Every structure is written in C-alpha cells, then in structure tokens.
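Just dropping this structure here.
All protein chains but one are shown in place.
Up next is chain A:
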C-alpha cells in the first residue's frame, strides 16, 4: 500500500475517532477540542475530536475581543479606554491559530495538506478514478487567497449585523468539508436538524457536488482554488525547513515527475510552488533521483538509489 495513503487514512481516522458520534448523532464535547488540527476538519463532524483552524479563527475574529465593550461601534467605540482597545485587539486576533499554522508551515510547508488532511485524502482517492485528466486555468488558483482574506478574515471582522454580531462566513457559505462532514451526517442522524434545512443548505450542497464532480478530472481542485489553509501555508513552501531540491543541470525533462504530481504541477518549474503539497511523489518518480528531500529533522544521509538505466542523460524530453 502507498505509504502516504496509509498516513492520510490514519490521520483521518485519528482526527475523527469519536466513533460513538456516528451512531448517536452527537458531537464530541471533550477538552481535546481546545486544540486545532492543521488541516480542514469540521468540528461539527460527529466524529471530530479536534477543532478546525478555519472555524476557530473566524470565531475569534467575529468576537471582537473579550473586553467589556468588545464590538462597540461609532461613538461608543471612541469612548472605550485605550487599554481596553488594545486588549480587544489582542483577544480578537486568533493568535493560537495563527501561531499553530505558522509553526506548522515553518516546519513542513504544505506537507500537512498532502499527508494529513482528510479532505485532501478524499480528493486524491477520487482523482485515482479512471477519468480523463485536465489542468484548470492557473488563475483559479488565486481563488483560495481571496477566500482567506475576504471570507475568513474581513467578513467576520466587519460584516456585523444590527445586534453587533458577525458570522463565520467561510463556514456558512463555502466550506464543502463542513457540508460533507457536518451538513450531511448530522441532519441524517438528527430529524430536528433535518427539518431546519433550507436554501443555504441547498447552496452548500451544490458547491460540494461541484467540487466532488471536479475531483476525478482535476487534481485537488478544492486545495488549489478554495482552501484557506492552503492559502495560508502556501508561502511557507519557499522557506520551510522541509524542502525539496532539484539538480536542474542533470534533469532531462522526461516528465515523470509531472505525470505523478497530485497537485497537477510541473515540479521542474519550481519545487517551491505554492500549490505543492509535499506528497514526494515526484521524488519517488524521478528515474535519476534528482529531486531530494531536505530537512534538519531527517535521519543521517543516505546513499542515493542507483539511477534507472533506461532513463539516462540521453533520454529525450517528453515535451
């Protein structure tokens, strides 16, 4: 069995190991939910043991802080003492979530997307189905940054209703992981919730269906276009401790790495690409072993496996 697939399956199980929830329809309410996983995993999944960083960040941002006058606007906000304003800014910023994702990104870049994310596993599995494969326009990849800035940060901060409350806009209007893990499972197990489903649910279901339909044809469409975690971690690929390097001088551009890339990239164009999920398939596929994995926390140097004879320096480029 593919090692990465095994790790993904174990991670998916461990983050959703509250098995009782899948029978009773009740979510886990223990203290493990203080912590977030560095992947997209809805905390309203009946099995979820930990919190989702995207949901958690929106909750903190929409709170406006924990001071007495948090969320005050207009003249009331002007009258708030400076000390309380500073406190509200500090407690209204998701420091724990930002810190967690920064630490994870600095260590691994987007490797958690490739090795631990349950929604990534779903995308990888569906992409293995024998359908024709396509590459989507590169511009769509910018979508995830828009979702991060507008729906995860700006809307919970500024889109406040008349009673002074704002909502986790990304969870409410977009998140297909939430629809899949919470939206389908919880109402299926709870008739009371089922009666409340309406237009918003229909919209989210349609969005989920769109992504599911795209997955067999396009590599990781959700990660590339709409995942805020992917958007946050993407810049870390350039500086993370876990790195991939390519001996470009010896590369014969055979295209083997491009064929296996789960993110639909061409690794020869740059191994630090923001959408690389560090699955290492390119390093395994390179017949000359020119793609190397580097990190301070890896074991002692190993000798490179002998290059495959059939793919020597004289092999013609495929493109």
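What we mean here is this: a residue touches a chain if its C-beta (ideal position, glycine included) is under 8 Å from a C-beta of that chain, and two chains touch if they have at least 3 such contacts; residues count from 1.
By definition in this document, contacts and distances are computed from a predicted model.
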item	value
Protein name as given in UniProt for the chain not displayed, "tRNA 2-thiouridine synthesizing protein C", "Thioredoxin", "ABC transporter permease" or "PQQ-dependent catabolism-associated beta-propeller protein"	"Thioredoxin"
Full-complex contact with the absent chain, from A:140, A:197 or A:210	A:197
Options A:59, A:116 or A:229, residue touching the unrepresented chain	A:59
Among A:97, A:126 or A:148, the residue in touch with the chain that has been omitted	A:97
Residue of A:106, A:160, A:212 or A:252 touching the missing chain in the full complex	A:106
Missing-partner contacts on chain A, residue numbers	3, 27-31, 33-36, 42-44, 48, 51-52, 55-56, 59-60, 63, 66, 90-91, 94-107, 167-168, 171-172, 175, 178-179, 182-183, 186-187, 193, 196-198, 200-205, 236, 239-241, 243, 245, 280, 283-284, 289, 291-306
